[in-house]
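Subset of chains shown; positions unchanged.
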Amino acid sequence: MPKKRNKIEKHKEGTIILTDDSSIKMEVAIDDIKSGEDYEKSPVYIYHDWCKKCGICVAFCPTGALGRKPDGSPFVPHPEKCIHCEMCDRLCPDFAITGAKR
Amino acid sequence: MMTKAIFKKEIRFSGSGGQGLITAGIILARAAVIEKHRVTQTQTYGPESRGGASRADVIISNAEFYFPEATRFDVLITLTQEAYDRYSFNLKDNGILIADNTSVKNITLLDSEVYELPFADIAQQKLGSLLPTNIITLGFLVRITGVVSEASLKKAIRNFIRPQYVEMNLKAMKIGFKLADGYESDL
Amino acid sequence: MSKKNTIKKREPVLMQGNEAIARGALDAGVNFYAGYPITPSTEIAEIFSYELPRRGGKFIQMEDEIASISAIIGGSLAGAKTMTATSGPGFSLMQEGIGFAKMTETPCVVVNVMRGGPSTGLPTKPSQSDIMQARWGNHGDAPAIVLYPNSVMESYELSIRAVNLAEKYRTCVVLLSDEVLGHMRETVNLPDLSKIKIINRIKPTIPPEWYKHFPENPKYPMPMASFGEGYRFHVTGLSHDEKGFPTNKAKEISLMMERFRKKIEYYIKDIVQIESFFMEDAKIAIFAAGITARAAKEAVMKARKRGIKVGLLRPLTIWPFPDAAVKKYLGDKKAIIVPELNEGQLSLELKRVMGGIWNYEIRKTKNIVELHKNSGELITPEEIFRTIREVK
Amino acid sequence: MPKISQKAIHKYLRHDKNFPHVWCSGCSNGIVLGATIRAIAELGYKKDNIAMVSGIGCSSRMPVYVDFNTLHSLHGRAIAYATGIKIVKPEMKVIVITGDGDATAIGGNHFIHGARRNIDMTVILINNNIYGMTGGQYSPTTPYGDRSTTTPYGNIDPTFDICDLAIGAGATFVARTTAFHAIEAQSFIKQAFEHKGFSLVEIISACPVIYGRLNKKGDAPAMMKSMKENVLPIKTFEKLTDEQKKGKQKRGIFVNKIRPEYIEEYDKLVRSLQDEKGRE
């Protein structure tokens, strides 16, 4: 079983900047999801608090909308490519991502 | 720090499962065995065989002792805030705290010798992986405390770690040594 | 009766308790292991799976614990020295099989590395709550031999001893350990193989026609043939006569039951081991086994430094319970502290035994003081020391 | 297969239990949990009406996360516990979550008897080819030659084909898919729920942290890619030559038939006795 994720979000690598950090508790998220900032901004919503950086969503996104940061966490380099197929939703073992159309 | 008289050191590595605490403990214990000390190494972890809060204890002495778990620590290593919060109370007054301040942000101890360093970040930076954090910390500990000789530590790493990973871990050990040398508590 | 260390030391190494059990058993000649994984005993199986094929022995992972105990009894009948290891849940499942091994007087060793209970409980935490079960877990009424070490070195030694006693007295011997003992690493000095006393079952030399698999007189040696050696005996879990054939005759059954009892009673001195630790002049005694005795020793040392005359009596053999030793060493103590990682098990036995030598003077004072912990943590030296101060 | 939103899934989770859940990064158990909830949501089952029962194992940790009537029973015994629940409360939907070890090693007997008895329940068997929970010993489905902590030299113990076993025991709905085929998994689980009788859905899953590491199978995405390539629809599989079949498995619904369901039979019996009484 995994260690509880320690948020070590500092990265020395160049171009990739972490923008979609979210620590909304899921209890809150259910009802308040729409008020979340990132949710409005991106077609794909990632709950980093639950994400375990397994890379599955990135690996199986059919369009390449998703990318992976050096620490393994997913992000959305190409929001425009998302076709809302929800593959990421279904394959994420941690209920930590949704590409559903809103 | 070592004397020829009777000595007994209780060392606790604490953090969470998967951080290699037990490996660090075993290597330290083996190094002490090489030096013909009496050693016990124990650990606790979460349900069934993995995960959750975790700790590894090593007790090293040149005399007989009995209880195998550390109760009053001479050295406490904390790699998570949770571990720090839980165990810092049992550090001896003149004990040594080594904390990874990548995670341990809130340190309240005043009397003790406190060493804070971002071991995990350093591991990631210098070795491209979080895995050797434990050995960096261990190298640091050994050079700071001298609880075992560095030769024994090296030997223990060589003996215990699988061949293909020995190099990387020796590198990590040396990074730990260097960090100890260059440590300034204000950093 | 006190603990003997017949083993000569060599180079020290760091070894885990579970590993020591496996190494001890291997050195004692165990050549067949069948088991089913369970925390915190699994390392024992893992070591056997690695070692046995290299040594020409056999390792098999069975479908469950019932199959495991069955297979080792079968294997033992076929002539192997056998072991299985488990923890609480598996130990419960093995009870029917353990009873069968006792009934059919088939040597085998079952290791129970105790974890927190009841039920699934605390798989990664230590406890001592299967002590009574190790005696009374199987139905029917058959004596048990149960050992419980308190260090990694002793895990090695008692593992050898468990195998030896199983072979010698033809029964299922239970070796207890606990999560901390099983997983802790400690400096050990393994003896030279040549220095270890190994007991092998005695083979019959008489012609098969005369052979009785269960001779009436349980005097050592009790020769035991294996399958395939020309003796063609019958083994059944039904009550049986000397030849192993089922019987309903009260007389034959009584003989059988007596044999189970006597073969242990006769040799109780050979079976029972206790450690006496600073007991000579002790006014207060601690009675503790296994990992808890480690805390007790630390507490004794601490108390002695402060001039408190306290000692520890530690059974290495839990069953048969060392009545005689307990009476002898504890009969005149002012107080007996019994720390246990359960709700009080050894203390029950102590009360039973102490009854018989109860002293009118003493009964007015504090006497048996129980210290229980059943939350997955060890009893600490500090806690015992505090109790010592309280009863002082 | 209507899409069930992530948001909807959260309605079925017990947020008072700490998420993220206990499973390792990349472990398929979460995917199966998702597929299961989606199937339930699709069918509109009431939470109060669902009993989820598991044994012991990583996979068997599932019930604690979902807001149903949940029972984390003993290793291997889930089907027997579930039988008791179902027979007492036939109106409940009984779901068994189990692992390859839980269901086919220690629990093998209850598994075959469940299949034989044809009592209405759905068994979702997460087959990661290893005992995950105890740190990686071989299970009855660990492939030949593979490493586990108790097969340091490679496994020689033959494997069960779990679906064949269930069929041999008389199961009336038997399907296999993988965690990669999450949509198919959801669909099979849904069909299993709707099936009257004992239904089995075996889901081949990835345990990257134990089995994967021991056998150098790569990370979770790599293991899932391998499922995609090696676990083929029945028809595709059957077309392969024997040589090509090596290392491959079939997926699909192997059996879907109707036999009298146990509780219905029992009710019939009860009714016949009451009629008899009535006549008396």
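Lettered A, B, C and D in written order, each chain numbered from 1.
Just so it is clear, contacts are C-beta pairs under 8 Å (C-beta built on N, C-alpha and C of every residue); 3 or more make two chains touch, one makes a residue touch a chain.
No experiment lies behind these values; they were computed from the predicted model shown.
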* Can you write the copy numbers for the whole complex as a formula with these labels? -> A x2, B x2, C x2, D x2
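The rule we apply is simple: only the chains that are shown with their structure count from here on.
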* Contact-richer chain pair [A-D vs B-C] -> A-D
* **chain A and chain C, separation of their C-alpha mean positions in angstrom** => 54
* Structure fact -> Rounded to the nearest Å, the gap between Cα centres of chain B and chain C is 36
* **Two or more partner chains touched - positions in chain A** => 1-2, 4
* Can you list the residues of chain D that touch 2 or more other chains? -> 22, 24, 133-135
* **chain A residues touching chain D - in the complex, by the definition given at the top** => 1-2, 4-5, 25-27, 29-30, 33, 49-56, 58-60, 86, 89-98, 100
* Asked: Which part of chain D faces chain A closely enough to touch in the complex?
  -> 3, 5-7, 9-11, 13, 15, 19-31, 33-35, 38, 58, 179-180, 182-183, 186, 208, 219-221, 224-225
* Asked: Which of the residues in chain C come into contact with chain D in the complex?
  -> 36-39, 42, 45-46, 49-50, 53, 59, 61, 63-65, 89, 119-120
